[in-house]
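First, the structure itself, so that you have it in front of you.
Of the protein chains in this complex, one is absent; all others appear in place.
Now for subunit A:
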Amino acid sequence: MQFKSSVRVLAVAMSLAVLAGCSSTGGTQDAAMDGTGGAGNGVGTGTAGAARVSGSGLGEGAGQMAGSRLPEVRTIYFAYDSDAIRPEFQPVLDAHARFLRSNPDASVMLQGHTDERGTREYNLALGERRAGAVERFLSVQGVSPSQVEVVSYGEERPAARGHSEEAYAQNRRVVFAY
């Protein structure tokens, strides 16, 4: 029980870090790709902050737990019209790779999503390309292909409603669904 609650504390700490990340750092990758300013940075950077914290938290503080417990951060975000895995999310992918390697019976569905801009069927293909990039990353890390499945939802299941850059940044994502 005590162990569980410490995980919860870690999760809360990470959530706080997400909020802190929003105001402190200035990841500009999305903004540069989008050709837009301010609004989009908040979300993009916020999640980046979370990824960094979770990386160090799992790597140093949690040790063995990283491989045996399901990683808390299960969504990573992408730049506009890009399937490149941003460096700040590599620790998240590392954590999932460790978990899947240590738990050969576990399997994950990688759900690829896009923002609403552009045509629906093309976006469905772009969402698959994003999830496929994550799948390849896990494969290189030694995760068995039989543990990983890819499904794209394109723009059909937005996480955030609205038509702002902020909403778009939250919707360009791959979700690890266990």
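The definition used in the following text is that contacts are C-beta pairs under 8 Å (C-beta built on N, C-alpha and C of every residue); 3 or more make two chains touch, one makes a residue touch a chain; residues count from 1.
The definition used in the following text is that contacts and distances are computed from a predicted model.
Trainee: Can you tell which of "Branched-chain amino acid ABC transporter permease", "Aromatic-ring-hydroxylating dioxygenase subunit beta", "Cytochrome c domain-containing protein" or "Tol-Pal system protein TolB" UniProt lists for the chain that's not drawn?
Mentor: Spelling it out: the chain absent from the display is recorded in UniProt as "Tol-Pal system protein TolB".
Trainee: For the chain that got dropped from the picture, name the residues of subunit A it touches.
Mentor: Residues 116-122, 124-126, 128-129, 150-154, 156-163 of subunit A touch the chain that is not shown.
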